[in-house]
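Structure below; questions to follow.
The complex appears here without one of its protein chains, the remainder shown in place.
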Amino acid sequence: MPETALATLRRINRVIALLIGVLLFACVAFVLADIVLRQLGSSLGGTDEISGYVMAVATSWGMAYTLTELGHIRIDILRSRCAPLGRVLFDLFSLTVLAITISLIAIQSWPVVARSLANGSTANTNLETPLALVQMPWFLGWAWFAIASWITLFAAAMLVRQGKFSETEAAIGAFGEAEEHA
Amino acid sequence: MIAYLSLGLLGLLTLSIPVGIVLFLLGFGVDQFFSPFPLIKGLGNLVWSSSNHATLIAIPFFVLLGEILVRSGIATRTYAALDRWVSWLPGGLVHANIATATMFSATSGSSVATAATVATVAMPQAERLGYDPKLFSGAIAAGGTLGIMIPPSINLIVYGFLTQTSIPRLFLAGLVPGIGLALAFVVITVILCMLRPGLGGERRTFPFPEMLRALLQLIPIILLFTVIIGTIYKGWATPTEAAAVGVAGAVVIAALFGGVSLQMFHDSILGTIKITSMIMLVVIGASFLNFTLASAGIGRELQAFLEGLGLTPFSTILVIVLIYIVLGFFIETLSLMVVTIPIIVPLVVEMGYDPIWFGILMIVLIEMALITPPVGLNLYVVQGARQSGTLTEVMLGTIPYIIAMLAMAAALIAVPGLALWLPEALQ
Partner (left out) sequence: EDLSVVGSWSGLPLHKQYEAPFWTETLPEASGGEINVALTTHDQMNLGVGDVYRLLGDGVYDVGMTVADYAVADAPELEGLDVPLLALTADEAKAMVDAARPMVTDIYHDRFNSHVLAIAPYPPQVVFCNAEISGLADLEGKKVRASGRMTAKFLEALGAEGVNVSFSEVPGALQKGVVDCAVTGAGSGYSAGWWEVSTHLLPIPLGGWDSVVTAVNLDKWNALSDEMKTLIQDQITENFETPAWETAQTALEDDIACLTGNGECAAGDARSMTLVEASDADFERAREVLVTEVLPEWKERAGDEWIARWNDSVGQTVGVTIE
C-alpha cells in the first residue's frame, strides 16, 4: 500500500516535470520570437515579465519532483555513519521538518494571492497581467509540494513500521539512485 | 547573532535536513530571537518575489542547454577531443575536465550548470580509467566555477544589476582572469601530479593526425559559443535572453551533430527540473534568511564593523576578502552577493577602487564559496553525478584549486589590470 502511493506520486511528479519542461521550451520560443521580431522593428513586449512568471511557476511545481527524486541536497556526514535504522530515523526526521516548513510556506503564500485578488492587482507594465492569474498557479505549486511531502512522509513511516528499511531509504534517503546513462 | 547562525547552521546540517530548508529554519530563528517584528508575514511575498525573476530563468535555461549537449552525445565527444590534446600533461584526464569546463563556461552563465554538464560526461571515465576520485571530481567542481567568470555569467549580471555597472564591460573584464584561472588550475594539477604521480592516473599521448581530427569534434561547441556571445555582442539579445538563444542553439546543434530524439528531450527536461528545483530551494531559502538578517540589522553591523576598524583602503580590501571567504563557507552564493553588495560595494567605490575590478575580485571569491563546505553547490552537483564515494572526497579534491583561486585573488589585488585592461583596450 505505501509502495503504491509512492510509485503513484513519482509518476504524477514526473508528468508534472515534463509539463514544466514544455513550459520552459515555450518560453524559449517566446523569447526567440521577440528577438527576431525586434530585428524586424517590432516587438511582442513583456518577455522579461513573462520569463519571471514562468520561473516562479516552474520553480514551485518542480519542487515536488525533486523531492521524489531525492534531489534536494542534504549533508549526510553523521547520517552516513549510522546503521540502516539510524539512517531511516534521520530521513524521517528530515522529511518531517521539510513537510512542516513547506506547509508553512504554502500557507503564507496564500495571502499574496488573496491580496492580489482583493485588490484586482495588475502588473505595473504594459501587459497589465492580472497578478492573481500567475500567482495562483505559483501558490498551487507550493501547496502541491506540501501535500506531496506529507504523503511521502506517511508512506515512509508505514514502510518503517513494516520494517522495510531499504525500501524506505530508496524513497526518502539522502541521494537518488545513480542516473541511468543511455 | 553570528555565533547563533554558525552553530545553528552546523547543527541543522549535520541532522541532514535539506540545505534549503535549513536556511528557512535559520530565518525563522532570526525572526524569533533577533527581531521584534513579525517577519514571518513576509514569507509568502519573499518566496514570490525571489522566484518571479527574469534573470533567474537563465539558470534552468543553462542547465537545459547542458543537458541537451550531454544527452545528444556532443558533450561526450567534446570531452574526448579535449582529452586527446591535454592528457599528455601530468594529471592526464584531470586536464580534460578543466579544459571541458573552461569550454562549456563560455556557453553557460551558471557554475552549477557547467559543473553538472562536465560531471555527467566525465564521471564514468574516472572509474573506467582508475583515477584518484578526489582530484578528479575536485577538478570538475572547481572547473565548473569558471562558468560565472568566463562570459556569459549570471552572477556578473546580478552584480551589474545591484551596482549599476555595465554588464558587457564586466563580461570583458572576466575573460582574462577566467582564462588565467583555468591555466592556474592546469599548473597546480601538473605540480601536484609531478609530486604525487598516483593522483593523476595514466598520461596518454595520441598521434598527431588523431589530435587534428579531434579538433573537428570541437566545432559544435565553438559554434554554440559563437551564437550565444555573438547575439549578445551583435546586440540581438540581452545576456539573459542569450540563455534562451543558447537552448535553441543547442537543439539545432544537437540535431546537426548528434542525436535528437523524444527520449533525449524527455531526459533533458527531467534532469533540468531536478537540478533547477534543487538550486531554487536553496536560493529562495537564502533569500528569506537574507530578509530576516537585513531586518535584524546585519548590514549596519557589518558596515559599522568595517568603518570602526579605521583601516587603510588596502587593508580594508584584505578584510573584505577575508569576510567573503568566511561567509562563503556558509552562505549560498547568489544570496551572498545580494546580502553584501549593497553594503560592501559603495564602501569600496568610496575608497577609490573600480567597481568593475571589484566585481571580478568578488567573482573569484564567489567561485571559492561554490566549492567550500558546508554550503557549496558545486560540491553537491558533482557528488550527485557520481556513482559512488563520499562528499568528503570531492571536498578534499577541491583544496588545490582553492589555493589557485586565492592566488588569483592576490594577483587581481596586485595587478588590477588583469581585469581592467581588456574592457579599457576595447573602449
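Letters A and B name the chains as they come in the text, with residue numbers starting at 1 for each one.
We take it that contacts are C-beta pairs under 8 Å (C-beta built on N, C-alpha and C of every residue); 3 or more make two chains touch, one makes a residue touch a chain.
Every value quoted in this text rests on a predicted model; they were computed, and no experiment measured them.
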Which of B:277, B:290, B:378 or B:398 contacts the chain that the document leaves out: B:290
Contact with the hidden chain (one of B:124, B:299 or B:389): B:299
From A:58, A:99, A:131 or A:146, residue that would touch the chain that is not displayed: A:131
Residue among B:165, B:217 or B:372 that touches the chain left out of view: B:165
Chain A, residues in touch with the chain not shown (by the definition above): 38, 41-43, 45-49, 111, 115-116, 119, 121-126, 128, 131
Residue ranges of chain B at the interface with the undisplayed chain: 36-39, 41-42, 45-46, 48-50, 52, 54-55, 157, 160-169, 232-240, 287, 290-291, 294-295, 297, 299-300, 335, 338-339, 342-343, 346
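Criterion: only the chains that are shown with their structure count from here on.
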Whole-Å separation of chain centres (CA-atom averages), chain A against chain B: 23
List of chain A residues in touch with chain B within their complex: 14, 17-18, 20-22, 24-25, 27-29, 31-32, 34-35, 38-39, 47-49, 51-56, 58-60, 62-63, 65-66, 69, 71-80, 90-91, 93-94, 97-98, 101-102, 104-105, 108-112, 134-135, 138, 142, 174-176, 178-179, 181-182
Interfacial residue positions of chain B with respect to chain A in the complex: 13-21, 24-25, 40-41, 43-45, 47-48, 51-54, 56-57, 60-61, 64, 71, 120, 124, 231, 236-237, 240-241, 244-245, 247-248, 263, 265-278, 280-282, 284, 373-374, 377, 380, 383-385, 387, 390-392
